[in-house]
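Just one protein chain is left out here, and the rest sit where they should.
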Amino acid sequence: MTTAIAFRRVSRHYGEVRAVDAVDLEVTEGEFFAMLGPSGSGKTTCLRLVAGFERPTAGEIEIFGQPCSKVPPYRRPVNTVFQDYALFPHLNVRDNVAYGLMIARVGKAERHRAAEQALEMVALPGYADRKPSALSGGQRQRVALARALVNKPKVLLLDEPLGALDLKLREQMQVELKSLQRQLGITFIFVTHDQGEALSMADRVAVFNEGRIQQVGRPEDIYDRPETPFVADFVGSSNVLPPEIVERLTGHRAHASLRPEAVRLQPGGHDAQVVELAFLGAVTRLTLKMEGQALTALVPKGQALPEKGSTVQIGWDNDALHLMGSRDG
Amino acid sequence: MHSDRAPLGLKIAAAAGLLFMHLPILLIFVYAFTTEDKSYQWPPPGYTLKWFGVTWARPDVWEALSLSLRVAAISTLIALVLGTLCAAAVARTRFFGRETISLLVILPIALPGIITGISLRSAFNLGDIPFSFWTIVLGHATFCVVVVYNNAVARFRRTSGSLVEASMDLGANAFQTFRFVILPNIATALLAGGMLAFALSFDEVIVTTFTAGQQQTLPIWMLEELVRPRQRPVTNVVAMVVVLVTFLPILGAYYLTRGTESVAGQGK
Partner (left out) sequence: MAETAAHHPAPRGPVDRLSDLLWRRQGLLVLLLILPPALWLGVIYLGSLFALLAQSFFSIDEFSGLINYEFTLRTYGELFRAANLDIILRTVLMAASVTIAAAVIGFPVAYYAARYARGRWKALFYLGVMLPLWSSYLVKVYSWKLILAKEGILSWLFETLHLTWLLEAYLSLPVVGGNSLSVSWTGTFLVFLYVWLPFMILPIQAALERVPPSMLEASGDLGARPGQTFRHVLLPLALPGIVAGSIFTFSLTLGDYIIPQIVGTSARMIGQAVYQFQGTAGNIPLAAAFAVVPIVIMGVYLYVARRMGAFDAL
């Protein structure tokens, strides 16, 4: 398998601020790779470093094995779908999509044909003559996608591309993006702060916090076996138990994560107080307090619910408690 | 005050203010047709078109007009280049001395024109530079920069920074990006700024009196007529033509920037 993008100890500092701090990462060709993290975690800066809009303060980025610190954006085999789409307002949809080909001196007839094809691919035929201002948010997004893909990039970078869309459209686009990626076989690097999006779409996920990568792995691994309390908390709001409690429970002194859906009401278990109940539809979320530690539990619909303020007994399967390394979030 | 109907007093005051600003200019149009040529008598004793012919045949008016147009054209061109460069640098990046640069651009119109004028004149004196077409242009371009700058900087701010990145991402180098993305997006703002700069230069008199020497621009020709009236009817006609000529670029600039950003408060 070829490495499409490699970060070699890459840092990007702005004065004292370490937006990206000594990141090592390899993205394989053909992968759908997600960079996940809260805002300011460095994920977008990493994307901009690959695109060439920013230059690393230290380290080297390789694109298909080629170091590219000295290669400007316009000569990198990557294209970007911007968060605000960045469609050229003075050009119609066709000329927006054909822009890269126009710069590359592709003949007018040929580039227009290619643009129409790309628009068909993103399910937007017949819109070529409109101005971007006459399109809806979802349509602009598709144009931005077509404009990037028409250049046949080796890697497609997507910067929170679904962030501005409403929920329904977003779910639809998630499916479409995924199938598009399979169909084209292009490497996708996808930046998002939405863990659901990252987990459902990506082949692999890198979780960012404060300029560093916390964990890289397949979605199941990230979800089931978080390596740091930050990952446990950020990806799926897991309960993070402190080392003191974990030591009493298991004998090991380490942080541990415990998924809310793994916590059961179970007579004979640990005593916990019910602090709050929140009805979420299919499940009810209980906020509990056990030995002074706040815990959440998800109770499926249909089960009997305890009273607020009452004391209940809770338990979980042994393998549900996942011990984590010492790296802090 | 809560309703959306203005109080009568306010309506009257606002209308009176507007009338105060427009009636005097309209008066000029009447005087251009008067038969009286020795005084400013009102109401005019009669109306005639003959002064238009007289003015048309006056070589000094034509020469002054031609000089004014040439100065305005060249000054506008210089101001367009300098103002756009300055706006691009200030709008896109944060650098040391950014505030100073903005202040420096505004200074030539923020300070009274006479100071700009006398400064330039004393500098010409010190440098033994004789008065010429270019000494006038030097002064005009200096205070025209701000008009272009203001228009351009507002447009740069509105234009999303990711457009430039998108263009480079799609393979365009810096110069192609300028030609295919930046220029089309700021063109109308530049045109508007250029028109206003032209109007400003075409009309300028205070600085010009210090930098023109013996040359006569149209405003200087008018100023002499104002101080020592010799050709009242011709002056009336010239005044009316000047009003009409300056209205065109102003209206043009207004329609170009309408609904995007105001050209307000840019001052002269």
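Annotations for the structure displayed:
The first chain written gets the first letter, and so on, giving A and B; residue counts start at 1 in each chain.
By definition in this document, a contact is a pair of C-beta atoms (placed from the backbone, for glycine too) under 8 Å apart; a residue touches a chain by one contact, two chains touch by 3 or more.
Since this is a predicted model, take the numbers as computed values, not measurements.
Considering A:Gln66, A:Ser136, A:Ser179 or A:Thr311, the position touching the chain not shown turns out to be A:Gln66 (whole complex).
Here one chain is not drawn; of B:Ile136, B:Val181 or B:Ala199, the residue touching it is B:Ala199.
Touch with the chain omitted from the figure is made, among A:Leu25, A:Val106 or A:Leu184, by A:Val106. Which of B:Ala57, B:Ala110 or B:Ala187 touches the hidden chain is settled by the complete complex: it is B:Ala110. Residues touching the missing chain, restricted to subunit B, are 1-2, 4-7, 10-11, 13-14, 17-18, 20-22, 24-25, 27-28, 31, 39-43, 81-83, 85-86, 88-89, 92-93, 95, 101, 104-105, 107-108, 110-116, 118-123, 125-126, 138, 141-142, 145, 168, 170-171, 173-175, 196, 199-200, 203, 205-206, 219, 222-223, 226-227, 235, 239, 242-243, 246-247, 250-251, 254, 258, 262-265, 267-268 (touch as defined at the top). Mapped onto subunit A, the interface with the missing chain covers residues 52, 55, 66, 68, 70-77, 79, 100-101, 103-106, 114, 151-154.
In this text, only the chains that are shown with their structure count from here on.
The touching residues of subunit B, when paired with subunit A in their complex, are 160, 162-163, 165-173, 176, 180-181, 184-185. Contact residues on subunit A toward subunit B in their complex (touch as defined above): 51-53, 72-75, 78-80, 82-84, 86-90, 99-100, 102-104, 147-148, 151.
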